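I have placed the structure first, in the form of structure tokens, so that the comments after it can refer back to it.
All protein chains of the complex are present and in place, except for one that has been dropped.
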């Protein structure tokens, strides 16, 4: 005879507990609703962007293939190709990850495991503060310091370049990665450290073989959030990217990532031009969804 | 609080009406200065949002704002929505370079060659042996539209690897920090950090524009939907076009209508 | 060999931390160096004037409004959503969908949020360009941040706490607010601090939804300009880096004050539960 | 024996439990009398903890657990009723590893009663003191009731856990190796306590210490690989085990 663990028909529930169960049920619904809100907004936003962005292809006879692979973007002449921007976005994101993730994670490890409590108590809030500095100011910093620095140091004719974008983005994702990863690393139970150290494993060995793997899920979150910051960033990038419409072939080329294209022209766009900017948004979206998907796969693989 | 136009705001007890204005970031600062002066005397509340010419025009059409500001001419589709336009001032555009640049005077043709990439080194123009870095505004910008129309090249001809900067200030900072660079900005933003270029020997001044010796200029527009302009809005436009208003515009670096 | 590898890694850890701190010092140093000359009592507490010699008090007030309203809406929703995902939901399709949605939301560029807010909150819901419309847009932006960090915080609460409490005949809800949430408070708080940063630092999404009106807002339905939007406009349009940096100083101090009060609250919280 | 007249309080019939695909309990039948101490013994991994946790439905918390069969406690089929709260109030539990909350000692013990709505400070004080005395820990902590419970040593923590369970005045108390972290003196005190508590409570205890089982329990069930091999009066189990495997296990210990 089988007894399902979730039995729907209530059998004699104590009076005092009735209220508790009611509250329990109601609260669960409320929690669920809150959780669903993000799905609802995501759907709304996707719907909105797709509605706007699909229009030229559905109703005005533009070719989506030309849009993706075209290399000319001249809205006033009805040319909408975003291939250079796609390439720029990929390069910029990957570059920022390559620089920002290791430095951010290592800083987080340093703060959680190596630094004295006193030092960590000073640095951690300072790094958190960086997270709060508006991206415009990063852009100003990039424009006034990084761009001239690149010009002078490497003798470039212009410092607005892919490398400037990468540096600014890497700096911008640091605080997010450091803060979230540090919290995750600190949460690893002390017994893991003890177990490893007691085997005569060095502190560094313990950190990299036991502590960091145990904090994997939190570290993935840190990277996802940091990545979000990098992909979604516009205002700082506009100022240092140069926004040229060329497919970058070197780190010193000026580039125009997808986000920048949207932010740059949205205030001035009208009609098809505006819709094409939304279409750029769709591409960006797909880009983000693919990335999230890949990251989820990676972290699931690591979880086994 | 600007979804509705000022009709709703005007209450019978005489408290202040609100005029909501949005649009071009070039026109914005001038409009703010005019509004500051105007509201010193009039019991009117003027809200100015600088969000770009097109967004302003869209808002004027949809009724989110009573008046839109534009630094470019209206497009056909926009006109079709029954928009009226008023020129509130003119704005001169000046070509600027790094202060160290020896080139001080260019012809229209040379400017075109620079921006279309036919000329790529300053030494071809009598300057040092430095590669030219072109800085332009974004596609759709009123300043860029006007500049290209007068210099006579199209967006497609603009040299591909030009830096695109998203505002007058951004162009100015970029040019001020790069001895290779050349760009164009509104008269209002001229200062010591950059050096200005004369065209065919004519200096970029308001006077020369008014005397039609200097041709790089475009209108600043207020646009509104027929029948949607309130009394308060109309009075503000009247004020701008008055002598007092035009004086303020001149002080702010713009070129008066008359 | 092992020693060498250890020392190398240890060196890299120090180097990374040094780089992070150096960058922080450089950025903050740059902002202060450029902007400190403009800071004065009148600059902070004075009314704005378009001629350039006015203050930024209206922007400060607007910024505080947006932070407060967004947090008041986003924090409870975010925490409850995280609670659902961690404590209630059975791992399955729905949870995966919600997670996927949350993660995707973190990656959407703020300009798209801005456009969405401008159409949905400003036009469709008829809130107009207003502090409220901007705050609602910001709520969507920070929601995923709060959800994710809260989830991580909840994960760190040992299962034995839950068992211990439930075995005493308490409901999940009671266990939640008496044992689980208090133990995960520091993590939740760090999420909120991150969110404050995101809200204060946002520009693209705000100027499309709240506008750029440089005057003291009458109410949360007024169109207004936040500090960040102000520094954005100043950088783009007038290229006045000093002024942008001066606004930056005020922003940094503001964030500092908010962070310190959050830390203080969390300390008090810990005292009452732990010690 | 006179206890024979006591009523059945727990009646387990044909209980099977699966962790996902893996079956951990196989057709367990067990009848537990009220106001007795029932000991569960058996080698590690044989399912003692798993079985114990079915009695207050703590296994509900683990995803993928499937249960078939019936458990009737106090005339109520606990897997048919939905009132787990009532069940768990009636059936208290002490875990293998101490699991105090990160609160003060006082708040830990007062936690359950407070959640049931007892607010009065004096009442709470009385409950806390009685429970801590009951768990033989009062003297050691009475001066630091307001300090964090996590600062105590393992043994002290476990006794506070027992106090926390006692504070709910349950009918039945489940204990999963409650003394495995205690020193002999505390163990003795707890054993005494258990013997005293028998007057008021029904106790089901998992233990590895056969001496302990022999000393304090009335009935003993021997588990092996998820089955109950033998269940009888403790005296019988230890003197004349019927099953060869029981005998092996017991003598293996003392052999």
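By written order: A, B, C and D. Residues from 1 in each chain.
We adopt the following convention: a residue touches a chain if its C-beta (ideal position, glycine included) is under 8 Å from a C-beta of that chain, and two chains touch if they have at least 3 such contacts.
Values in this document were obtained by computation on a predicted structure and should not be read as measured data.
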item: Sole residue of A:19, A:121, A:209 or A:297 that reaches the chain not shown, by the stated touch rule; value: A:209
item: Candidates D:97, D:114 or D:133 - the one touching the absent chain; value: D:97
item: Touching the absent chain when the full complex is considered, from A:193, A:229, A:256 or A:273; value: A:193
item: Absent-chain interface as seen on subunit A, which is shown; value: 117, 189-202, 205, 209-210, 213-214
item: Sites on subunit D contacted by the missing partner chain, in the whole complex; value: 42-46, 49, 96-97, 140, 152-156, 177, 180-188, 208-210, 249, 252-253
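FYI, only the chains that are shown with their structure count from here on.
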item: Gap in Å, rounded to a whole number, between the CA centres of subunit C and subunit B; value: 35
item: Distance between the centres, which are taken as Cα means, of subunit C and subunit A, whole angstrom; value: 15
item: Gap in Å, rounded to a whole number, between the CA centres of subunit D and subunit B; value: 81
item: Subunit A, residues touching no fewer than two other chains; value: 20-21, 143-144, 239, 263, 266
item: Sites on subunit B at which at least two other chains make contact; value: 25, 51, 55, 166, 170, 173
